[in-house]
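Working notes for the structure below.
The other protein chains are all here in position, but one chain of the complex has been omitted.
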């Protein structure tokens, strides 16, 4: 990894995007890198628009916010409409299949995959959508090692859900294999 | 990561870790965004180490209980944000006059009034200096990273104990809520200063008499057998109220001087590329990170830009900023407000160089590019 990678995770409150960001950042730390995770949120604890950001770098990270994203994840239409324009020209726009790509969006690559459906129907729990998503992000960017990512996931999820989350991660990897 | 002390931690959380490392054993506060994690983590951690946490009925009670606990011998802290900082002001003056060590954390958010509760700001910087009525000493520190939040919280306690005065940790929402890598040092590596105490059973103890060679009077705790009096009225060395103008003058002068005479001990700052700089960015807290990024971008373009970051905001690093001003074309002050610390810079610089301001009052962080465009404008 030569430069700083900036990732923006967007969707609605309650989708676990902040936790997803924390896990990515912790995986980076396990790999000996630097990472910053931040978020912005409205007054709602659930619903509303949620935005989590992660910056990963081998060097010192100064400005802690994402200006333009190397990868932008959008799990809801509202979030995609609002944030899709902030993806870098050569960046990746990763959206759920339920989301329509707004017209005129310039991105190096647009990846539209059934993240939410995979969580619900393949893994069997809608709440692991964030883990499926970070699996997909890892597969697309290769920013951390898969070992560290799995460790970081298992450090953060409730006891007894380890297998479920391992599966979610694996399904995430699989989801974007052909991209 | 399990074995080492490297963690991903929020600024607010690092504040509590630092406080506990410094010896905090009492926290009293009232819930307010964006400082709540400081209360939550304190509530979780303090009883586990024999400390005490209490959620009070309002902001005023939060600082009042912290002062009471400090008088009973525990290192105490309260944390808040804009509206709560306003409410605490009267008792901040009390702690300053009665010389009670406490740490007050203000995680600054967009104001005035309820303003922008979840958005960052640096709009309370002047309030930290002038918020309570009357003249009084002020010590305020502002961290730029999670690790520095840990370090400066310890320093706040040390300064509060050493100078017997309330000390402010001026966080902002950016640093308070950001998660970043931190390596928690071993307790043996941390310097902890405890308040000066009177000799046990000292029959001649005067609670406000400074002994030869000391900076502040020794501080007994309630229940230690000294039965002393503490008041927010002007008081003499015995601690009892006095209307004498001589007593008032003596006390007020002593309070101001205990900080003024120790600026070298209290003031810290960070410098980057100042030596050959033609333009110096002056920025603190979360915004200093944008300034640092702007400085790097400017250097890449061949512009001689440096960064001066006051870590101690009050007392302001006057002497050093004066020196710098003599050698540069301009100082650009970047801060998330309409122009606060810039006033202090202008006062200190006294026309020796041009002073510009990059401010923001919409709840958004100042970006490196916004600072960079100011650099290009004034170069």
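By written order: A and B. Residues from 1 in each chain.
Methods note: a contact is a pair of C-beta atoms (placed from the backbone, for glycine too) under 8 Å apart; a residue touches a chain by one contact, two chains touch by 3 or more.
One rule holds in what follows: contacts and distances are computed from a predicted model.
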Chain excluded from display, named as in UniProt, from "Spermidine/putrescine ABC transporter permease", "2-oxoglutarate oxidoreductase subunit KorB", "Lipoprotein" or "Xanthine dehydrogenase, molybdenum binding subunit apoprotein": "2-oxoglutarate oxidoreductase subunit KorB"
Chains shown that the absent chain touches, full complex: B
Per the touch definition above, residue among B:60, B:193, B:303 or B:361 touching the missing chain: B:60
Residue among B:232, B:339 or B:363 that touches the chain left out of view: B:232
Listed residues B:241, B:339 or B:363, member touching the removed chain: B:241
Where the unshown chain meets chain B, residue by residue: 26, 28, 47-50, 52, 54, 56-58, 60-61, 64-74, 76, 90-91, 94, 221-233, 240-241
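Criterion: only the chains that are shown with their structure count from here on.
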Approximate Å spacing (C-alpha centroids) for the pair chain A, chain B: 36
Contact footprint of chain A on chain B as seen in their complex: 1, 6-8, 117-119, 174, 177-181, 286, 289-290, 292-293, 296, 365, 367-369
Of all residues in chain A, those that touch chain B in their complex: 22, 25-26, 29-30, 34-43, 61-65, 67, 151, 155
